[in-house]
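Taking it in order: structure first as structure tokens, then the write-up.
Just one protein chain is left out here, and the rest sit where they should.
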Amino acid sequence: MIAVREIIEFLDSEVIQVFGNTEKVYVKHLKPAESVDKDTLDWINPARIGKQEIVENSKAKVILVDKDVKYSSNIQSQNKTLILVNNPKLCLVKIGHKFFVENLTPGIHQTATIHSLAKLGENVHVGANCSIGNCTIGNHVIIYPNVVINDKVKIGDHVTIKAGAVLGFDGFGYERDGSNNLIKFPQLGNLIIHDHVDIGSNTCIDRGSLSDTVIGFNTKINNLCHIAHNVVIGKNVVITAHVAISGSTIIGDNVWISPNVSLRGHQKIGQGATIGMGAVVTKDIPSGETWLGNPAIRFEE
Amino acid sequence: MIAVREIIEFLDSEVIQVFGNTEKVYVKHLKPAESVDKDTLDWINPARIGKQEIVENSKAKVILVDKDVKYSSNIQSQNKTLILVNNPKLCLVKIGHKFFVENLTPGIHQTATIHSLAKLGENVHVGANCSIGNCTIGNHVIIYPNVVINDKVKIGDHVTIKAGAVLGFDGFGYERDGSNNLIKFPQLGNLIIHDHVDIGSNTCIDRGSLSDTVIGFNTKINNLCHIAHNVVIGKNVVITAHVAISGSTIIGDNVWISPNVSLRGHQKIGQGATIGMGAVVTKDIPSGETWLGNPAIRFEE
Partner (left out) sequence: MIAVREIIEFLDSEVIQVFGNTEKVYVKHLKPAESVDKDTLDWINPARIGKQEIVENSKAKVILVDKDVKYSSNIQSQNKTLILVNNPKLCLVKIGHKFFVENLTPGIHQTATIHSLAKLGENVHVGANCSIGNCTIGNHVIIYPNVVINDKVKIGDHVTIKAGAVLGFDGFGYERDGSNNLIKFPQLGNLIIHDHVDIGSNTCIDRGSLSDTVIGFNTKINNLCHIAHNVVIGKNVVITAHVAISGSTIIGDNVWISPNVSLRGHQKIGQGATIGMGAVVTKDIPSGETWLGNPAIRFEE
């Protein structure tokens, strides 16, 4: 049970006003709309229609609301506590992390294999059956079980790597020899992952061939993505599940890539572009544009 | 060598009639049509054309047939044994599991890491290098090597989880904060897997955010699929390889999803729907319909 007083103190300047009783009022959990009960800390998404009614009908005793919701006599008589904030959803996110998410303890699982020369920062968690080469890992990094990281990979601070991800191995580059046989191009570059990057489960990111593969600050990558050699990704990029990014492609800041998108190699995706689900991108995309389809073309609203 | 007598006894009431000798007749293996030899237990798919001829030309001495095949004088003179059943393919499946498939021994591999509070049922097999959190696992569950299961996951009976699958970790949900930075939405829900579900290699299924992710009874999922947070899947659903199902999508019973399909979040797929290979589904699909293409549209036969 968490005291509502404690939550209000934690939210601090986010709180505009509190209506109703806050003494000896407690919440127990967060729940989706359809499962809200008397112990739930409820919240009303500012985008919803009929917010006043939702609050009046909620089974919860404590509700995060925005300024559109009034502390009506009906609500008052129900003895509900309203916490008025600018952004209820964002406050819920913060409360969730503070009071409800269980954090992993830093430490290296005994079954993990770590290269003797690897440099690990402070507060790093390494899960079971990980294999970590001679690489550099920053502070506050969480590595879930069964992750494999090759030598020379450089990982910043506050990076999260989910289970089964494979980072920094040779890219897929072949040349034909005189007899038309495929022989592998040497893969000598590194993989550099900046701060606050999240990497999804079973995602694979290859090292560069001669230059480096780079994942920019605060970029978030979901499960089962493939990011090939020499790809350079900017900041705050969202890469959803099952995305395949071919070699040497350059992606600007704040790009959004929907599930199951394929990007040809040596493309440039301008900053702020949006790529729709299943798009097969064979051309450069200018900044700010939205592209869809197979082959992908510009979407005109 | 397996005695044909033993097979007939095992099939029991499935057998309508047996033609030819069954004493001291043995089979050794199952083979594809092109490799059938004298030691094969052959079978004739009822859907094939020219079944009588196939049986007469088969090198096998023992053949599972349906009622369209006659015990002709030619077959008689070849000294073949015909086992007449309603469904030769289904009988073959049953014989395969009974006499030819090697079952894994229950037990936990010494290199697996199991949370001390995890609850495992009877006859559970856990392969090498698995990492299993504080979760609940039913009876007769097979977990192949290098599977990772998070805390709180609930797994029913007779579930099979293939190698490298990752189950029950945080979904991919982010909010923008006041400075337009991505911050993660707390992921607090569970993953519930019902009885007789099969999960493919390197498939990832995320836990719910506030509600639960649910995989229904007897649903079968192939390799390299992504199933996001809050997805609810019904019974007897077939999800083939490389399928990406985005968050909060609801899938009815008996749906068939072909390879490399993408489903947008918050969709509803009605029961018995069929989704064709590579379809990019951006809308709800009514029950029983077939949808194809990018973007997917209804297929009119």
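Chains here go by letter, A and B, matching the order in which they are written, and residues are numbered from 1 within each.
One rule holds in what follows: contacts are C-beta pairs under 8 Å (C-beta built on N, C-alpha and C of every residue); 3 or more make two chains touch, one makes a residue touch a chain.
All of these numbers come straight from a predicted model, not from anything done at the bench.
Trainee: Could you tell me which of B:G127, B:G168, B:G216 or B:G234 touches the chain that is not displayed?
Mentor: For the chain that is not drawn, the touching residue is B:G127.
Trainee: Given the contact definition stated above, which residue among B:N222, B:T249 or B:Q267 touches the chain not shown here?
Mentor: Of all options in B:N222, B:T249 or B:Q267, contact with the hidden chain holds for B:N222.
Trainee: Touching the left-out chain: which of A:F185, A:F217 or A:F299?
Mentor: That would be A:F185, which touches the missing chain.
Trainee: For the chain that got dropped from the picture, name the residues of chain B it touches.
Mentor: Those residues of chain B that touch the unshown chain are 29-32, 34-35, 87, 89-90, 92-93, 96-97, 100-101, 109, 111, 127-129, 144-146, 162-164, 198, 200-202, 218, 220, 222-224, 236, 238, 240-242, 259-260, 277-278, 292-294.
Trainee: Mind listing the chain A residues that contact the chain we can't see here?
Mentor: 111, 113, 129, 131, 146, 148, 164, 166, 169-170, 172, 174-175, 177-178, 180-189, 202, 204, 206, 209-211, 224, 226, 228, 230, 242, 244, 246, 260, 262, 264, 278, 280, 282, 294-295
Convention: only the chains that are shown with their structure count from here on.
Trainee: How many angstrom between the C-alpha centroids of chain B and chain A?
Mentor: 31
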